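Encoded as structure tokens, here's the structure I'll be asking about.
Complex shown without one protein chain; remaining protein chains in place.
Which chain is which? They are A and B, in the order written, and residues in each are numbered from 1.
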Amino acid sequence: MATMAPARKWIGQNIPRLEDPRLLVGRPGYVTDLVLPGMVHAAILRSPVAHARIVAIDASKARSLPGVLAVVTGQEVKELTNPMPDFGPDPSKHTWWLLATDKVRYAGEPVAAVVATDRYVAEDACALIDVTYEPLPVVVDPEEAMKPGSPLVHEALGSNVAYSRTFVFGDVERDFAEADVVVRDHLRWNRSGAQPLETVGAVARYDPATGMMTIYCNSVTFTFLLFLVANTLRIPSNKLDVIPCPAGGSFGSKFWAVRVPILAGMLAKLVGRPVKFVEDRLDNLATSDHHGSDRIYDVELAAMRDGTLRSLRIKVIDDYGAYIQFGVGTHGNSLAQVVGPYKIQSVQYELYAVLTNKCQQGAYRGFGSEVTNWVVERMVDLAARELGIDPVEIRRKNFIQPHEFPYFIPTGNMYDSGNYPGVLEKALQLADYQGLREMQRRAREDGRYVGIGVISAQERSVFSATEFWFWFDQPTGITSSPESVTLKMDAMGNITATLYSQAFWGQSPETMVAQVVAEEFDIDPSQVSVIYGGSASGLPATGPGGSRFTIMVAGAIQGAARRIKDKMLKIASQRLEVAPEDLEFAEGAIRVRGTPEKRMTFQEVATLAYLFKLDLPPEIEESGLEANYTFDHPYTTMPSPDRKNLGVFYPFVGHACHIAVIEVDVETGQHRFLKYVAVHDAGTVVNPRSLNGQIIGGVAQGLGTTMYEQFVYNSEGQLLTGSYMDYLIPTAMEVPRVEIGHQETPSPFTPYGIKGAGEGGRMMTPAAVCAAIEDALAPFGVRVNEVPVTPEKILHWIDEARARQVAS
Amino acid sequence: MKPAAFTYVAASTLDQAVSLLAQHAPEGKPLAGGQSLIPMMNFRLAQPRYLIDLNRVSELMYVREVDAMVAIGAMTRQSEAQRSEVVSRLVPILSEALRWTGHAAIRHRGTVGGSLAHADPAAELPAVALALGAELVAQGPAGRRVIPAEEFFLGPLSTALGPDELLVEVRFPALPSGAGWAFLELSRRHGDFAIVGVAAVLALSGDGRVDQVSLALCGVGPTPVRAHRAEAAVLGVEPSEGVFREAGEIAAQEIDPDSDLHASAAYRRRVAAVLVRRALVEAHRRAREGR
Partner (left out) sequence: MADRHAINVTVNGVRYEATVESRLLLADFLRDQLGLVGTHLGCEHGVCGACTVILDGRTVRSCLVFAVQADGADIMTVEGLSRDGQLHPLQEAFRDKQGVQCGFCTPGMLLCAYEFLQEHPQPSEEAIREAIAGNLCRCTGYQFIVEAIQEAAARMAVASR
């Protein structure tokens, strides 16, 4: 699919967002605003301990509290539901139930659920539930958890290592043997999470007469996998209707957040009334099922004296917490772009997925690839330092060049297109890099510690389902990740687009859909109506995730539009008595090319299509102007049986260069930003302002992970950062102003050449900020290899570096 | 997170508030701004059975210049105190400390008295009260008494107020004419509780030597700390970077901070030394410039 010639009218425009009018007046219809007649409210009781056998639960006082309809514990859950949907390595051995059953495996794990007339009473009842725990030894250190004799999170598994394997891509041994230099480091990426301002919520209603379970929810994508949710709820797969509600942010944590809707559904069926369950903030922090990556790395990078990077050996221990619902999919994200933008020829990836007494991981913007970006860029900077080569030069030297695309990296994935030198140049210019180095020189003379971090990294988009199962030789798994749309042009010629997944999380899906439809039909985007369909009547949809949505829904729109336009052309061709090839779509009408006054408006064509069947050309079988289209991943290939080649699984790869300029106060460890530049290449851009908003938002979250946010568990498995008093989200005072530049290197393989771009900001910032801090502290020889970076850590690193200098 | 049930009663006068407190002791809790208490109630970490709302006791809402002091009624909103002309003229260090106290919406409800009576070791106002040698006025069934700031803060969230006493007023002595001052705070994010905060006041005699100095720190132990030995090292001395640096080192030895999630004791000590030095430098600059 060649990209269209860029004489585009709507794609690339900063049109006002369709989503905004209702958001600005506070009426977007968040799930927690929903009120159904007779609705009651649920609350959960969370475990106060990290690892314990549940000996007994006495809920008698809770049940007899006025206003309480039901109290449910793990006992009832085993009778009423099946285990939770689980894509992990061995679900029968690390079984995940809706509520803890025989034991609790992390502090905060839900132990009971209460349904009451209002949330206040439900929480009163929770406080009256008496749980007897028999404490078990706690394991929170993943390296301890790997040792024989460690307390087991899941006895049935026989180990806390849920998965381990070493992959070798290319000739690692030779590349290391031939290298002039090997740099090594031990790096720690600590755990943070998406923490959108709105938590996960659901309102469920069960109709015993029809057996239909309706769940309004701000989560759950993958509509074509909802039969798994139905299975957990023990209802027939065609009796579940999940209706998407606009979400107040997600960043991955509402991508398949199934516990909340399943709990609401189970309770609704039990009590015979609609049940609303909305996590409160403490629930969401402790037990969201979507904590981010939590990794320990030992990495070696092999290089030549001239700066050529040859090979990477990566050993990574990932602490998945008490369950492992997505298997090691976050490492698929890593392997999609593990060599960064560089021509590194071989990679060894030794992976351990370890279970501990913590909340499980899920998805957080980047889904694991942001971590590898950080690791690779930190190693490249280390190599630059070791070799005495400028960090910008070493990157330039190793870039995959513009003429080398499509480029297959050692893991088998493909980078579709790119111009990395162009992005780098643009960023250096935008930042006035020479001026910055000059400023740094003067600042150093003044005794100030100013650092500049320049990093280049990838932003993959549109995952293939293969990345969830190519970890095993057998069996092969699903290969579909579709997105669907229904386009309808009504008899008045007005177009409605129906989306089928949890599309709105704060990005601009409706705006983007309107722009694409407008581009396809040459109408004004404000004329397009965008609605959402529930899953029961819906087409297969995977939803936003892995920055896939724009591309996939654009493909679906193009497909549906083509079907409608073909039909319209047939009708107009007959009426206007010209061949369809002589017609064009322009300004809400179909007209004869070269004779614009010979035209039919959309309304004229549509009226015929809907109401005058007998006047339509005989080859048109059906009246109406409506088309469904399911767009499947346009470029996936299977992994090789020996897994030395994982196939193409994440091929639409954007790229960015971020430059951070930071001054460090070496007496306190505090920092301030002097400048922050971000240049992104996400192929063809649909709405530039909207993309910029995503980039800046991503930078803010990346900064949070880098310097402020951490889920801290003590040795007893207590979550110390269990509220917003301690889990520190950056405010407007911490986030710098971001200067943004763009380059557009279209993809040859996607609709309009678009690449996904929603995650990119967060995928770059940790590397850029760490590089800047390290550069600021270069006079001491500090090495930054852990996030979050705190003021105290900075002072500690300076002290250590000073001690090393004294010793040497 | 919803609070547990309680019985609510709103007092409209001070006398009524005092008698309600006595009546419902020990289960009665006064509700001032609620910016510290209500979060604890929403977490169910605090579950008072009776809440005595003081927010309608308007006789406790005032800022007055009385002799050479600023008298602030305990229920005065922090934002009112911050914008008060009397406060900015006579105790500008208090205006500055209030800028670091939470955010506007919190200061619109939070009260001056409430923050002092709550006595969070990391709170800004107790440090200012200590630095200025404020007087805190308590009222109970037995009548009024004045408690000097250095006797008021007993431990984390613990003060010299009796269970049946309310804090009704705080009196800050006006800064000496020509005195310099500084309030510096290190926190993880803007508006957070201090990891370390320093309030410094410094006055010079005619020959440029330090005539008066006071230093108080928050975030550095179970209560705010007046750094007497550091003050003594500066008093009567000709100011210099070296003198102030040494004062910082001494102050760091006078405190006994805790380690917590956000900072270790060693880090707090280290930063305290730095902030004390910087605060003295800034206070000195203000004193020289007559601001």
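Following the convention adopted for this analysis, a residue touches a chain if its C-beta (ideal position, glycine included) is under 8 Å from a C-beta of that chain, and two chains touch if they have at least 3 such contacts.
Note that the coordinates shown come from a computational prediction; the quantities given were computed from them, not determined experimentally.
Q: Of the residues listed, A:V299, A:V699 or A:V789, which one is in contact with the missing chain?
A: A:V699
Q: Considering the complete complex, identify which of A:E198, A:D381, A:E520 or A:E792 is in touch with the unshown chain.
A: Checking the options A:E198, A:D381, A:E520 or A:E792, the one contacting the hidden chain is A:E198.
Q: Have a look at A:L36, A:A491, A:A536 or A:V735 and name the one touching the chain we're not showing.
A: From the options A:L36, A:A491, A:A536 or A:V735, the contact with the absent chain belongs to A:V735.
Q: Residues on subunit A that touch the omitted chain in the whole complex?
A: 16-17, 19-28, 30, 32-33, 120, 194-198, 246-249, 251, 280-281, 504-508, 689-690, 692-694, 696-701, 723-725, 729, 731-733, 735, 737-738, 761
Q: Extract the touching residues of subunit B with respect to the undisplayed chain.
A: Counting only subunit B, the missing chain is touched by 1-8, 10, 34-35, 38-39, 41-43, 51, 53, 55, 79, 102-106, 108-109, 189-191.
One rule holds in what follows: only the chains that are shown with their structure count from here on.
Q: Under the definition above, what is the set of subunit A residues touching subunit B in their complex?
A: 119-120, 123-124, 127, 280-282, 667-670, 708, 712, 720-721, 723, 725-726, 728, 730-731, 733-734, 790-792, 795
Q: Taking the complex as given, what residues does subunit B use to touch subunit A?
A: 1-5, 39, 43-44, 186, 188-192, 261-264, 267, 270-271, 274-275
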